[in-house]
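One protein chain is absent from this view; the other protein chains keep their places.
Letters A and B name the chains as they come in the text, with residue numbers starting at 1 for each one.
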Amino acid sequence: MSDPDEDSCPDPRRRGVLRTGGVLVALALARPALADANGLKAAIAAYSGGREAKPGRVTIDVARLVDNGNAVPITVRVESPMSAADHVRAIALFNERNPERDVARFALSERSGRAVVSTRIRLATSQQLVAIATMSDGSLWAGAVDVVVTLAACIEGEG
Amino acid sequence: MARTLITVPQDAKRGDVIEIRVLIAHPMETGYRVASDGKQVPRDILRRFTCRLDGEVVFAAALFPAISANPYLAFPLRVERSGTLSFAWEGDGGFMQTETATLNVA
Partner (left out) sequence: MTGALASLALGVLASGLLAVGSAHAQQDARRSGYDDMSSATQAMQRDDTQNPAMLFVADGEALWKRPAGSDAKTCASCHGDARTGMRGVAARYPAFYGSLARPVTLGERLNLCRTRQQRAEAWRAESAELLALEAYVALQSRGQVITPPDDTRLAPFRARGEQRYRRRIGQLDLACAQCHDDHAGKRLGGSTIPQGHPTGYPIYRLEWQALGSLQRRLRGCYSGVRAEAPPYGALELVELELYLASRAAGMPVESPAVRP
């Protein structure tokens, strides 16, 4: 079973040379390929060792408009037979605008039976979330979602 | 010892994929919060969760400050036979806690 703390590609021989220019991770983003102001793409590239993650098979279930950014329920699902030969080894969740890009990394195995993990996360503001799934054959898949987070309208100082 | 709430279905049959849920009381202090005295509150989070079945890791998670306070995790497990589940949390300040639960599989 893989260690969730590891990058998806711990073997240095498999780290390819970073592609010059362009997008390292081909995600089906609706927005244009902007400069990576928040380091999201860089964080994903560091995790994936620069390897490309194909969009698909990964779904992020989250409310599109959250009640409160302190505790946002989220479920990540990956299509996979979860057999010994073909299963999800790891799921990594990234955010775009919190102080840090990492949210969580999960390690699964063929014993998991299904590739579905739920948790609750903090979102500082409206932003994109990206989930990267690493398969047992080493391939990477990605899913993304945009979430709207509004601050509480009533500012309550507590004293 | 932090309070935990662990849910393991007790009606599983061999080959079922069950969902295990764990909740633990912990503030998950991000390290970015400023207290009312103007001082930054230091980071104090849980960093790792591991679930083992009869000693073998079946699920693990690396947690970051973006995980909410009182962290909740729900994860799957295909069950073949009864056994003992253990749940371990590790975190800042030397935090370590392990809980166990029986897995009954028909």
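The definition used in the following text is that contacts are C-beta pairs under 8 Å (C-beta built on N, C-alpha and C of every residue); 3 or more make two chains touch, one makes a residue touch a chain.
Not measured: the values here are computed from a predicted model.
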Looking beyond the chains shown, say which of B:41, B:69, B:88 or B:105 touches the absent one. B:69
On chain A, the omitted chain is touched by residues 62-63, 65-68, 70-73, 120, 148, 150-159
For chain B, which residues lie in contact with the unshown chain of the complex? 3-5, 7, 21, 23-25, 27, 68-70, 72, 74
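Note that only the chains that are shown with their structure count from here on.
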Go ahead and note the Å separation of the Cα centroids belonging to chain A and chain B. 20
Chain A to chain B touching residues, read off their complex: 1, 3-5, 70-72, 75, 82, 95, 98-100, 102-109, 111-123, 159
Enumerate the contact residues on chain B facing chain A in the complex. 17, 19, 30, 32, 36, 48, 53, 56-69, 71-78
